[in-house]
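One protein chain omitted, others in place.
Here the chain labels run A, B and C in written order, and each chain numbers its own residues starting at 1.
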Amino acid sequence: MAFESFSAFLAMEGHGPYVWTCYAVFVVLLAGMVFWSAKRHQATYRMCKRSHDQQARKGQAKPKAAATFTRVEISQD
Amino acid sequence: MWQFFHKLGSPKWFFGIANRFMPWLLAGGLILLAAGLVWGLAFAPKDYLQGNSYRIIFIHVPSAFLAQSIYIMMASAAVVTLVWRMKLADVFVKSVAPVGLMFTFLALFTGAVWGKPTWGTWWVWDARLTSMLILLFLYGGAIALDRSINDEKSAARAVAVLVLVGVVNIPIIKYSVDWWNTLHQPATFKLTEKPSMAMEMWVPLLLSVLGLYLLFGWLACLRMKTEILVRERRTRWVKELVLAGRK
Amino acid sequence: MAFVIMRDVGIKCPVSILVPDWPSFMHPMPYRRPSLLNGTQMPEPLLQAVGLECERDERLLFQNLSFSILPGTVTRVEGPNGSGKTTLLRILAGLNDAWAGDLSWCGTSISQNRESYLRNMMYLGHRPGIKHLLTPLENLRALMAGRRPLDDDALLQALAGTGLAGFEHVPCRNLSAGQQRRVALARLLIADEPLWILDEVFTAIDADGVEAIETLLLQRAREGGAVIVTTHHDLDLPGMGRITLGAA
Partner (left out) sequence: MNVNAPIALKKVDSSVGVFQAMVSVFLRDVRVAFRQRQDLLNPLLFFTMVVTLFPLGVSPEVAFLKQSGAGILWVAALLSVLLSLDHLFRHDFDDGTLEQLMLQPQPLFLLVLAKTMAHWLLTGLPLVLLTPVLGLMLHLDGNSVATLCLTLLIGTPVLSLIGSIGAALTLGLRSAGVLLSLLIIPLYIPVLIFGTGTVAAAAEGAQVSGYLALMGAFLVLALTLAPFASAAALRISLSNS
């Protein structure tokens, strides 16, 4: 141990704020990146699953849009 | 040979391999990084010139290492993308660019904070910091280009071209910035590291560099898996994978 | 005014004047329907596609699309809006390379034989490649310069053949949409490439012009060329092949 006490460890002879800011930002950014990536992976996986589950339930029938070009009735009450 | 190459490019194959290695990468990375950082913070001896502020080195140097090597890795993958059109290569380029940007930012930030107690100023137009800043711009450009092209495959190939152009430029930029630095500044600030480090400082540094590389490997695998799922979501193997509930 | 000269002296006229050394013109070949050739000697296809697949903006446009384009044929690519007609044509022209499958020109893969293919193929997209600030003559000259440089007489004759006589030196921005298309279409009268790929060729063209172009395409097939065309116009030429995309 290079320090005599825990408070000395925190203070680092006056360099504490610099060192700890750096470590804090490092840990926060790295953890944030890990968290964000994991969350995105999960969201993507769920989206895949949902669409495949839906397709499995409905069979292969795809909705087919046919253009009719009829005017849309809008009630004017 | 070609079959192997083809297999190497297959996203399905990658999924299997990544799943097998990821726990090891994560565990190894966390343990090594934690060991390196704790050792560096609490047990390594004080630097007789810079005092305790030098302990920033244990995150600054690994971040800078990764920032540069990720760009080189991206450029190698870019060659593979453009020459062999291997699917995995462009997935890699796209997936790791934000990670590279983060490490570049970390290297710059820790460098600036380290500069305050050492040089008495947050920022000096030092050759190394300036090159790092330009690397940040290069990453930023690659990500901005990627975000503004809708089609994933075109985006990946466009980014590959940009990254290749960037990597040709990096030595030129580095050389010219060094030259510019000597032209404009007498070498007053020259104490980032002592030429020879004590063993007690060197080993934790090595540990944290290795740990961060492993952690990057894990992150890259995870992000590549996400990207592959997005791209291949309508293929049969993803369908089977998802319906079976495996991750 | 529309295609006046072509209709007056017959559609062959500008071609025959401009291309006197055209071998197939000296010995015109009979026009044969490709379907009648089954069993007899098949001509080698100019362009052959095997298992084409293209995905665009996460939508599968077509899959397992295979066809051969034989010399002496007109082929129409049809399908509703958004079915990938233009994309298919751009793939065939080598402008879009986000596709999978095999595409060969006279038996060799297009990617290996790009230069020769480009020399033998003419593509007209719905953006016709006409600069608004240049005159029709300058535009046509620039478009032909990399492929088949011709003297101004030939270019002027081609422009006259599309009904642009008297407009040769007017900047294209002062011309109507149809007239601007005609500047691009003038290339059809002087092009020597065996394969033509024409996207929306009848856009902004009046009825007379449409008729003239139809005749021109048929004549081109009779001479042994091949034409691939998309149009929303009701095109039905005798013996025309069809590639239908996005079929229900």
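Keep this in mind: a residue touches a chain if its C-beta (ideal position, glycine included) is under 8 Å from a C-beta of that chain, and two chains touch if they have at least 3 such contacts.
All values derive from a computational prediction rather than experimental measurement.
Chemist: With touch defined as in the header, list the contact partners of the absent chain among those displayed.
Modeler: Contacts of the unshown chain, counting the full complex: B, C.
Chemist: Based on the whole complex, identify which of B:A42, B:A112, B:L145 or B:L210 touches the chain you can't see.
Modeler: Counting the whole complex, the residue in contact with the absent chain is B:L145.
Chemist: Quick one: say which of B:W13, B:W179 or B:W202 touches the chain that got left out.
Modeler: B:W179
Chemist: Just name the one of B:I17, B:I31, B:I72 or B:V168 that touches the chain not displayed here.
Modeler: B:V168
Chemist: Please output the residues of chain B touching the missing chain, sorted low to high.
Modeler: Touching the missing chain: residues 82, 134, 137-138, 140-141, 144-145, 148-151, 154, 157-158, 161-162, 164-166, 168-169, 172-173, 175-177, 179-180, 183.
Chemist: Which chain C residues would touch the chain omitted from the figure, given the whole complex?
Modeler: Considering the whole complex, chain C reaches the absent chain at 23-24, 29, 32, 41, 43-44, 46, 71-72, 93-98, 106-107, 115-116, 118-121, 123, 125-134, 138, 142-143, 145-149, 171, 192-194, 223-225.
The definition used in the following text is that only the chains that are shown with their structure count from here on.
Chemist: Chain A to chain C: how many Å between their CA centres?
Modeler: 50
Chemist: When the centre of a chain is set as the mean of its C-alpha atoms, what distance in Å lies between chain A and chain B?
Modeler: That gives a centre separation of 20 Å.
Chemist: How many angstrom lie between the centres of chain B and chain C, each centre taken as the mean Cα position?
Modeler: The mean C-alpha positions of chain B and chain C differ by 50 Å.
Chemist: Mind pulling the chain B residues that touch 2 or more other chains?
Modeler: Residue numbers touching two or more other chains: none in chain B.
Chemist: Multi-chain contacts in chain A: which residues touch at least two other chains?
Modeler: none
Chemist: Which residues of chain C touch chain B once you look at their complex with the stated criterion?
Modeler: 56-57, 60, 98
Chemist: For chain A, which residues count as touching chain B in their complex?
Modeler: Against chain B, chain A makes touches at 1-3, 9, 12-16, 18-19, 21-23, 25-26, 29-30, 33-34, 37-38, 40-41, 44-45, 47-49, 51-53, 56.
Chemist: Flag every residue of chain B that touches chain C in the complex, lowest number first.
Modeler: Chain B reaches chain C through residues 150-151, 153-154, 234.
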